[in-house]
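Moving on, here comes chain A:
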Amino acid sequence: MLNLIKRDLLLSFYSSANFFFTVSFFVLILILIPFAFGTQSDQLKLLFKGVVWIALALSIIITVDRIYNADYEDGNLDIIMQKNKTIEYLVISKYITHWFIYCLPLLVILPILSFLFYLDYLETIQIFINLFIGSFGMVFIANFVSALTLGAKRTIFLKTIIMIPLFVPFIIFGSDAGSWPILLGLSMLSFVISIYVTAYGLRLYGE
Partner candidate 1 sequence: MNELLDMGGYAIFVWSSYGIFFFSLVIFFLINILNLRKYEKMYNNTIKKID
Partner candidate 2 sequence: MYIKINNNHIELIKSANPYLIFATIFVFIIGLYYSLFQSPPDYIQGDSMRIMYIHVPSAWFALMTYSILAGSCVLWFITRNPLFNVVARSIAQVGMVFTLMSLITGSIWGKPTWGVWWVWDARLTSMLILFFLYIAYIFLWQAISNKELASKISAALAIIGFINIPIIKFSVDWWNTLHQPASISKLSAPSIDISMLIPLFIMTIACFLFLVTVSLIRFRLVLIENKMLRTSN
């Protein structure tokens, strides 16, 4: 499992475009808010709390093609699956690496962005906690959607249609500062479902 995590992280370090890809996407969506809605500070504050979730959802959706597809196409997935009988290890290591590569940079850049939008420290911390919990849940969902749609080529529209309904509860509870316990519950539920379904999908395609 540690080997798998190390391998995935090294692969993404070698092509460092991966990091900048989602971070720039996330930042650019948020930067566009003032251009669309004006620069009133109250309004910007309110909009930031909501749009940050839309930006997170979209930047996870655009990475869904990059989780299992490369391994599936060059045959690495088969080799890993033949070596380890319990495929759940692979799934958990993919969760960790996917979160590290695509979500951690967003959380790091979040405080800087929130000061650009006139948020105070307390609100920043609240948004940070919510995004931290919610991003895990979204990563679990993105993983199983990626595993299920391995055989469907070039269908980012279909993947979006599948993922949007699953992201709706996260966006609703995430944009409310006080409801982080429910968000935690949703993330745990999605973990339980996702680890089972991802392993199921990978076994189907690996056979």
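Candidate selection criterion: all candidates are chains of the complex that A comes from, given by their letters.
The rule is short, and it goes like this: a contact is a pair of C-beta atoms (placed from the backbone, for glycine too) under 8 Å apart; a residue touches a chain by one contact, two chains touch by 3 or more; residues count from 1.
Because the structure is predicted, anything quoted here is derived from the model rather than measured.
Engineer: Of the numbered candidates 1 or 2, which one touches chain A within this complex?
Structural biologist: The single touching candidate among 1 or 2 is 2.
Engineer: Okay, in this complex, where on chain A does candidate 2 touch?
Structural biologist: The contact residues of chain A facing candidate 2 are 144, 148-149, 151-153, 155, 158, 161-162, 164-166, 168-169, 172-173, 176, 179, 182, 186, 193, 197, 200-201, 204-205.
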